[in-house]
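Report on the structure given below.
Note that one protein chain of the assembly has been removed; the remaining protein chains are unaltered in position.
Letters are used for the chains, namely A, B and C, taken in the order the chains are written, and counting of residues starts over at 1 for each.
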Amino acid sequence: MTLEVESRKETLAEDGLPVEELVVNVGPSHPSTHGVCRVIVHLDGEIVTRAEPVIGYLHRGIEKMCENRTYLQVVPLTDRLDYVGSMYANWAYCRAVERLAGIRVPERAEYLRVIVCEMQRIASHMMSLGSAAADTGAATMFIYAFDERETIVELFEDLCGARLTYNYVRPGGVSFDIPEGWTDRLLEFCRTHRVALREMDKLWFGNVIARGRMKGIGVLAADDAVAWGASGPVARGSGVNWDLRKHDPYSVYPRFDFDIPTGSAGDVYDRARVRLYECYESCRIIEQAVAQMPGGPIKAEGLQRLIAPRPGDAYDHIESARGSLGVYIVSEGGPRPHRVKFRSPAFCNLALLPLIAEGHMLSDLVVCLGSLDPVFGEVDR
Amino acid sequence: MALVNEPRHDEIGAPDRTPIAVPVTVGVTDDFPGGIAGFVARWRSLFTGLRITGGRALGPSKTLRYPAEKYEVSQRWRGALRLQGVLGKNEIPLLREPSPTYNAKIEELYRTDRLAPCMGNCPANVDARGQNYFMAEDRSVEAYELVRDRNILPGVLGRICHHPCETACRRNFYDEPVAIRPLHRIAYEAYTDQAPEIVPFERTSDKRIAIIGAGPSALAAAYDLMKLGYGVTAFEKEEKPGGALYSGVPSYRLPREVLHGEIDNIVALGLDLRCGVEVGPDVPIEHLLGEYDAVLIAVGLQQSRILPIPGNDSEGVRGALEFLRAANWRGEAGVKGKRVFVIGGGNVAVDVARCALRVGATEVRLACLEGDDEMPCHPWELEEGLDEGMIAMCSLGPEEVLAEDGVVVGMRMRECLAVFDETGRFSPKFGENLTDVPTDIVVFSIGQAPMLAGVVAGSDLHLTERGLLPVDGTVFTTDHPGVFACGEVVTGPGSCIGSISTGHEAAISIHRYLHDESLREGRVARPVPTYARYAVADVDGVEESRRRVEMPMARGEDRAHDFRQVELGLTHLEALQEAARCLRCQSEVCVGCTFCARTCPDYAIQVERVDDPGGRAVTRYDLDLTKCCFCGLCAEQCPTDALRHTGQYELSFYHRDLAQFDIDEMLRDGDGTRATGRDGEHGHKVGETQ
Amino acid sequence: MSGLLGGIVFGLVGGVAIALSTMVGVYGERKIAAKIQRRFGPQETGPYGLLQLPADTLKMILKEDITPRQADARIFKIAPYFVFVPIAMGLVVIPVAAGWAALDSSIGILFFLAVPSLSVLGILIAGWSSGNTYATIGGMRGAAQMISYELPRTLSVLAVVILAGSLRPVDVVQAWRWWWIPLNFIGIVVYYISSIAELNRGPFDIPESESELVAGYFADYAGIRWGIFMMSEYGGMLAASLFGAAIFLGTLTWLPGPFGIITFLLGTGVIGSSMIWVKWTFPRMRPDQLMTTAWKVLTPLALVQLVIVGVVVPWL
Partner (left out) sequence: MNITELRDHLCEQHPDLCPLFSIEFGDGVLSVSCDKLYEAASGLRDLGFDRLGMATAVDRGETFEVVYRLTSRSMSVGIFLKCHVPRDAPKTNSLFPLWPAALWQEREIFDMFGIDFEGHPDMRRILLPDDWVGHPLRRDYTDDRMIRRPDYI
């Protein structure tokens, strides 16, 4: 692909008349950009000749803000990174802080973290599948997916009092233990969710029109996926077998039996269906985690409220719904981090948009964008 | 221990983060079949979709019907912040201006059963929070009396206690614990300065109790019993009272005048103290049993244990207690110019080592089985000892005392690999390496044993094979009715404050025994308090006024050669400031510590308080709800549990000012809030402010 | 003179009917969509939310009529009527009782197929005059789509015309026999699909495709002008349903005499509801897939239907 910046170009058609390339500005305020993304689309008829994402509309300078805050005050900020999957940013950040400060997390807290993050994965994938469906006009599929998400969000609300920005995972543990009867509701959800997933599979992935919209669109080769740093369902849809839960196992994940769905074609269809199948696996993990969960404290004992780790830097990453979410913290001593860097999977995945959207039609552009599942809180930080 | 020093902690279940061999994968690609079947499948997929949506249309709705089936907010819903309205609505102005009755209100709250962490972690439940409150108000005498109620010897414990209260102090979470122990000492000093007249306890009962021993536990029991109106007589073997405090604790830590001053105070309260009377030889215990209504054995441990290793009968092998007695009482232990080798890693061993330095030893080594990070002595003691020139040799077990012609010339030590087995039981594993250390004196400080044979001679009290007295650990009875025991004779070597707590318990038992009440009702065996050792707080950048007052210490090389006090003590003003640092945990009253404001990620909370140590009062507490992100960090940080989230809340206001909550609003009780306007009165109020 | 008067009266009645049918259509669509999505739909305004639509209409009328600065104002303002009027005109030839139509024309079927198609002009100028890239693309797509789907639609109707031997809708209704349904099955399917496509409704709503072109050719319209586009859509839906129920299903003759109107209205309702059901079930097609469907699937199918009918008719 070409990378030099071009403005509108005027060419001469065969009959000698000047022809102006049609440039469409998709976004920043547009129903299908999943946030505030602007894509400058150069069209030849309906064919996209070049799509250039312009990001930064939601840039809040979170990394700069972190420099002025204590370690604990950063936790609510991480909620606002990936607002569809707040738990992941919470957890990744807390893992990095724990590594830096040498905090040992109680086992029950680790299980709770795994449970909430797998729930979050389902919730996030439901959001992704639903909105990707809505991109193609299937509003009902969107609502069905959001129904599933709603159940999880309600469970989260009972767990920690918030529906979107949970602030649940804290350095050293989690903020609340599970309330009474919560696990029963969770297991009941896992049961009904599988039924709903099968229904969605038929309604959406089995549908001839949906397949027509997704098959062969936005094909990403496995080599490209690796080289461009794609991760999560985007990479796995291309057949790249890479899941940090298996390949760089963290927390208590080695204790669970689960599979990694991978696609082969690397098109939008495979990426989306990987997400669907991951929901099944998340249900499996949740059920195992609930069965295995030990008692005990949910927060490390004797934890300093004012965390002031020794100088040094720590990187930790977890597999979020969008891919490997890394947090890099540099401490120079003192109660405030010197630098916090969030390696957001959505940012790296979005860089692939020009690659996969080129040559497709304008209608496919939004489908390609939706299949990358960007959350702009995380892209722009 | 919750914190580990290694920067990279081991993951639970995945210590080395090695990948799992071959991940199983599930293929997701799917396609229609070709040909006619594909044509049929394509059309069928359309009807499948219509069937699913149609089926759902016929099913029940998932949405709730409003308002009949209104969604109920969860218990943990993060709503508006409220300060606990413990003081009540009418008392709101008290929070704003320093008021003489404000602290009295809080004092009242202290009397309830809300134990602060410092009280809970103290074996004797000394009211450190109350002490801090009185000290901050400069009411030292009251502070002293409050502490003495449970602590018996505040001046003594203020110097030698291992302060589990400070370990538990909530302030540890934020910066550094309040200096509770030094404040005991200040309270005592202020008390002696003011020297109020001591009114003896009124004798209300004609029952008499004999206590054998005059150590901390005996004094604690005596104090409680005198307070209950009994006549108490204490029999002390030595010439001076104090027990282990007198014979064992070196005077650089505990000046003798403080000890005796404290005991004199207790004597002045009505204790009949008879020194130089040894029960057994002088007064048979049978005589006491006949004379008194109850007898309490609190003789403590008098005998050092010596390891059964070759050469332990050589000249120059000493026991720790004998050594300490000699050093403490005579100021001379026969080690001048000699090399001393102390075996043991406990506090007594460190005391021995430090005393040895003071009585003129040229080189003092201390050897223990444990590694340097798991020595049983308190880390600060070890540190002070090291400052003074002591040499610590860790992970070494005694193998043999090397002697020539029956005189010690050295010590052979064997490398110790591990002290505890996997289950945490004491079972040392030794390696092959041997170390020979030349020395002149070997002091065994590996534990002590009681000497009870003489005490119980002639009574029907039985001793076990190891010479111990069988005692119930909950109610402190022996197998002879009317005879009780407390202190280290029951618990084994332990802390001073732990002994005192057993004295209090034994006093309760004796009281109930004399009134023929059930001894056990409502009592449980007191667990030995365990506590996490907090990491040293990194206080870089913490402003000076928030930091703990540093205890001035004599310089290591200065103090190492005489018995003057090491800790020099705080000034009066420092003590007041330090007491004001107390967070008054669990009082559920905002004390203006500003931790909520410090931790708020949105800086939505503004707290101002009177910066006067005595009249602590919150003058301003503003919450800007337009900034609040409902993260809940503030409520979690609140040390007094004064801040909480409530369910009654809505972010809809008729006026922008209403989103600024001030103290009045923050303290408002009940269901109706200004924000919701849920009840008529407050709804009306919204209208009024327009 | 009476003709003019009749025209005016009919115009008023027809206009009200279209407005009412729009309301019923929108209400029905919202309720059905809500049921499919397990919601309630409108329920707060009036009993069962019935007053929601009058309220919405009122709101739409009262809203400011905005003309974008870069738009070609005159054409922009007039474009909605170019869409609405042809569709309304199409209604006049539909028989509403056995043997009676408002305009009993001998070329009624041709009229019904030809005149509403003129709304493509309105869509084109609406898209073009908005001066907005999205609207332009939407207008172009709409034009291409509507013209393409004319063909299979016309061909599918032609089969019925051959069977009935007349272009007069009233005659077709009277000639209708029950076995036309199995015989004409492919034609019915083709008519149904191409009608939906002709109306730019999902899954063929690519000219307005909300998630790509925001709202396509009427992206820049507001207030009542936007409402007229909505009315055209629902009016078109009404017309297509009525026409299908009358010509293809012959519902007017299912019950004797004037009672036929009951089955007729029921049939219309079923067809309209099924259109809503389809829209809320399927995703949108891509423009090229849409064209493929029109030219490579529906047109051949319609031709097959013609051949079948052509073979059968001589044997009758």
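Convention: contacts are C-beta pairs under 8 Å (C-beta built on N, C-alpha and C of every residue); 3 or more make two chains touch, one makes a residue touch a chain.
Small disclaimer: the values here were computed from a predicted structure and weren't measured.
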Contact residue for the chain not shown (choose from A:Y93, A:Y111, A:F189 or A:W242): A:W242
Residue of A:L186, A:V268 or A:A314 touching the missing chain in the full complex: A:A314
Residue of A:N68, A:T192, A:S264 or A:Q292 touching the missing chain in the full complex: A:N68
Option touching the unshown chain, where B:A597, B:A642 or B:M666 are the choices: B:A597
Residues of chain A in contact with the chain not shown: 3-5, 55-56, 59, 61, 63-64, 67-70, 99-100, 224, 226-229, 240, 242, 247-248, 306, 312-315, 317, 324, 326, 328, 330, 335, 338-339, 341, 343, 347-348, 350-351, 380-381
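The rule is short, and it goes like this: only the chains that are shown with their structure count from here on.
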Contact graph of the chains (line, ring, star, complete, other): complete
Central subunit by CA centre of mass proxy: A
Between chain C and chain A, distance of the C-alpha-averaged centres to the nearest whole Å: 42
Centre-to-centre distance between chain B and chain A (centres being mean Cα positions), rounded to whole Å: 46
Residues of chain A touching at least two other chains: 140, 144, 147, 203, 207, 209
Multi-chain contact sites of chain C, meaning residues that touch two or more partners: 36-39, 280-282
Interfacial residue positions of chain C with respect to chain A in the complex: 33, 36-39, 133-134, 137, 202-203, 205-206, 209-212, 214, 280-289
Touching residues (chain side chain B, partner chain C) in the complex: 46, 49-50, 52-54, 56-63, 65
Chain A residues touching chain C - in the complex, by the definition given at the top: 22-25, 30-32, 46, 133-141, 143-144, 147, 203, 207, 209-210, 212-213, 361-366
